[in-house]
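Omission of a single protein chain aside, the complex is shown with its protein chains in their original locations.
Our next item is chain A:
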Amino acid sequence: MHISPVLWQFLVKWLNASALFPREASTIAPYADALYFFLLLITVIGLTLVGLLVFGFSIRYRKEKHPEAIQVEGSTLLEATWTIIPLALFLIVFVWGALLYFRIYNPPTNAMNIYVVGKQWMWKAEHPGGQHEINALHVPTGRPVQLTMISQDVFHSFSIPDFRVKREVIPGRYSTVWFQATTPGTYHIFCTQYCGTNHSAMIGEVTVLSPDDYDKWTQESTSGMSLAQNGERLFASMGCNACHSGSAAARGPNLAGVYGSKLQLASGSQVLVNDAYLRDSILNPSQHITAGYAPIMPTYQGQISEDGLIDLVEYIKAMQSNYRVQQTLTTSQSNETAPTTPGVVKP
């Protein structure tokens, strides 16, 4: 912390040694702990105050010493005091807590993205390079990491106490959390939302590596296929490319470059194309008709797993031109020039 680094370090070291305090292993942890200590302080002061009043009055005004009570109505001044002081303190806590919340939940733009799928009862992490891990997560120090998470079944909640971060993992929608690890080591990942029988076994381990070790780990554990490449295969095998071929005659819009753009819908509204939108338009296509196209796309609900959806989304994200689509096509249309999707406005 900025205020008194020496004292802070000392306090944290001492608490760590006594095992009454979690390790501080992310850039956010010291900020969370500072608020924690402030809250502890006002709690202790408040409790001491109440204790002093109760014990003080009990001794001073006990019946033996003070046989006859003196009636008092109340006191506007006193009441105002104990309304305004707690109110002021709570407002400070509110602002402090809000700042911390925005710090924890607003990822920096340069964060590297890792996908996490929660299911009964495991955490499955998928790195963009295609590395898969179960109940484990490898991350480098010194780089912001954003997790894009979704649940395949019930609510789960992804928590790394030593990083002071946690976020609910929700069926049917992506949620995100980010952190920047500071200290190499291994730390618990817990599922903190009750999710059925083996809830308490849904534990994982995040391994924080130095950037060099992390690069080594990525090299060694790659499966040779990135998420986008998996997605590409799926794109072909599910028949997506039959309509989204990118050619002028295609019955579906061209998907190249669509990620991150604003799309004009047939309903007249505009949407920002992000992960959640892409996922949703694969599962509920009839609800998002791109302007100029007929509502003919079938739903893929129940046919693609969350992992598969992630692969597809990664593939669509990575599609910056028609080049890849055309490569996967086996027909001769591939040399026609492809129009861009109508209504696409580059932001």
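Note that contacts are C-beta pairs under 8 Å (C-beta built on N, C-alpha and C of every residue); 3 or more make two chains touch, one makes a residue touch a chain; residues count from 1.
Rule of thumb we're sticking to: contacts and distances are computed from a predicted model.
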Exercise. When you check the chain that is not on display against UniProt, which of "Acetolactate synthase small subunit", "Glutamyl-tRNA(Gln) amidotransferase subunit A", "AzlD domain-containing protein" or "Cbb3-type cytochrome c oxidase subunit I" does it turn out to be?
Worked result: "Cbb3-type cytochrome c oxidase subunit I"
Exercise. Out of A:S157, A:T182 or A:T207, which is the one that touches the chain we can't see?
Worked result: A:S157
Seminar exercise, completed: The one of A:V6, A:A19, A:A249 or A:A294 in touch with the missing chain is A:A19
Seminar exercise, completed: Note that chain A touches the chain not displayed via residues 19-22, 31-32, 35-36, 39, 42-43, 46-47, 50-51, 53-54, 57-58, 61-63, 66-75, 78-79, 82-83, 86-87, 90-91, 93-94, 96-106, 120, 153-155, 157, 159, 161-162, 164-168, 170-173, 175, 188, 190-201, 203, 283-284, 301-302
